[in-house]
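The complex appears here minus one protein chain, its other protein chains still in place.
Chain naming follows the written order as A and B, and within any one chain the residues start at number 1.
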Amino acid sequence: MIEFLIPLIKVILALVWLLLLTLYVADWVERKESAIIHDRIGANRASIFGLRMIGLFQPFADAIKMIFKEDFTPSFSRKFLHSLAPFLSFFFVAVTIAAIPFGDTIRIGSRIIKLQVLDINVTLLFVLAMMSLGIYGVILAGWASNNRFSLLGGIRGAAQLISYEVAFGLSLVGLIMIYPSLKLSSIVHSQGELLFGFIPKWGIFLQPLGFIVFLFAALAETKRVPFDLPEGESEIIGFYTEYSGLKWGLFMMTDGMEIVIVSTLMTTLFFGGWQVPWLQADGFHWPWGGEWFLASWIVVILQVLAFNLKVFFFCWFQVLLRWTYPRFRYDQLMDLGWKLLIPLSLVNIVGTGIIMSL
Amino acid sequence: MIRALGYFIEIIRGSLITARHFMANMFFHILKVLGIKTKRKGAVTIQYPEEKKELASRHRSLHRIMTREDGQPRCVVCMLCVTVCPSECIYVEAAEDPDPEIQKRPSQFVIDLNRCCFCGFCVEACPEDAIRMDTGKVEIAQYDRQDLIYDLDKLKE
Partner (left out) sequence: MIKIIIDDKTVEAKEGTTVLSAAKLAGIQIPHLCYHAAFIPEGSCRMCLVEIEGFPKLELACSTQVKEDLRVWTQSKKVTEARKGVLEFILAEHPLDCPICDKAGECKLQDYYEEYGLFESQFKELKEKREKKVSIGERLILDRERCILCTRCVRFLREVTKTQELGVFNRGVRSEISTYDGELVDNNYSGNLTEVCPVGAITDTDFRFQIRSWFLQKGDSICPLCSRGCNISIEYHPGFARIPRKKRVYRITSRENLAVNDFWICDLGRYAYSYLDENRLSNFLSSLNGKNKRFDQESALQFAAQKIKKLYDKKKISRMTLILNSWLTNEELFLVRKIFRDDLRMQRIFMVDPSQGEKDKMLLTSERSPNRKGAEEIGFDFQSLDFKGLAGKTDVLVMFGEYLLDLASLEEIKAVLEGIETSILFSSKESALVSLFGLVFPTALAAEKSGSFTNCEGKIQSFEPVLESWGESRPEWQFLLELSRELDINSNYYNQIESTTAVLEKMREEISFFQKEK
């Protein structure tokens, strides 16, 4: 019984965490951050009983609006595929959260529970695979809309995602070589070690080039500005032009979720995941000597907090980028992917190999 | 290569600029939340229904009909406003005034604000200074078009 309950609770918690964060990142953070960058105030009108809470209710207001909007399916669309597409997109992005380690382990009674839903030994591949499958949602949406412009948008999306998929994967090879594992939990564990006795052995320090390539490729995967050629709400007609209401909302959620997932990946792979520098299971071991012992539950809380903080920072960072840059031209996009990122990631692999064999 | 590097630097500078804006504004927002008054504000926007911008002295707002000392409208129904109005939204009808010095006064004076483009030509045209657009009322939206058709009584207020 309890064997089923624990994974179920884990799944539910992970999903709630993901959805809430997505809702807030895609709506509240996005709107507020852009407003503050623009010297504005941003959405702050949604209120409950006159309580405005600096617009914290705005995501819910938006969600309610989205749910009650007319869900319009054009007469010329392929109805089934048209409805299927947003669910595909949503699903494949959402499942990746299962592979992300939120923390180490906690002990309840005699039971040791991992703060991760799914800890198979190829979690990294799982994440990559699921994210690639998300392309189907995009292509299907374009195709099922039966609108040539949507189709073009879908094809643009597919081309872009496939191009960057390569760099995305290759940029991680160096990382896999260093922490020789495809298991996210053990990668995170490895990052708890120290380099030269004081630098945390985070991916960013070991694989700076890999990180840069990963950053660009991941941004491209999220299909957001400056890589928003598949849709480009403001002017380009894209793959979800024929969507409205909740289905359109699902696409938007997927977009937001991709930010969160990419952030968690960055955190997990390059920024030590739930690791806090110099914090071991029993407390801080300062590199200049001295120790500070903490109860194990405090350590767990600190680690989970650290993970969340890092994720949140990267969400913030991605939104910042989105409100800074203009969109790439399509040829620039392709140039960047094929002529810069892929060679760079290959260089990174070779370089890592050389350094490791020294 | 050097050009590409230049781009790269500019890209980073770009995000630094936005980040700086974010940080600075956030700082002032937080000061405000903490109750510390500063001259600079985190945002330049005006929170409209609560805060209102002061109208320029020449701002053209809702029309009003000026009256003589005895409360009668100054309008003499010369229909110059009707003539000049580009939206054709003024309708005036004349009546005989018992005073032979005045002779003509409006029995009806209707401005259809649905149509009015607030150009202020009527004010310019009026030889009697009977119509002005200086009430400062700008919130005149209504749920019913009919409520936007202002007659003499409404315009005199």
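Heads up, the rule we're going with is that a contact is a pair of C-beta atoms (placed from the backbone, for glycine too) under 8 Å apart; a residue touches a chain by one contact, two chains touch by 3 or more.
All values derive from a computational prediction rather than experimental measurement.
Every shown chain that the unseen chain touches in the whole complex is listed here: B. Within the complete assembly, B:Glu96 is the residue of B:Glu96, B:Glu124 or B:Glu157 that touches the hidden chain.
If you put the hidden chain back, the residue from B:Met79, B:Val138 or B:Leu152 that touches it is B:Met79.
If you put the missing chain back, the residues of subunit B touching it would be 76-80, 82-83, 88-89, 91, 94-96, 100-101, 103-104, 112, 115, 127-128.
We take it that only the chains that are shown with their structure count from here on.
Look at where the CA atoms of subunit A average out and do the same for subunit B: the two points lie 47 Å apart.
If you check the complex, the residues on subunit A that touch subunit B are 33, 35-41, 320-321, 323-325.
Note for the complex: subunit B touches subunit A at residues 11, 14-15, 17-19, 21-22, 25-26, 29, 42-45, 47.
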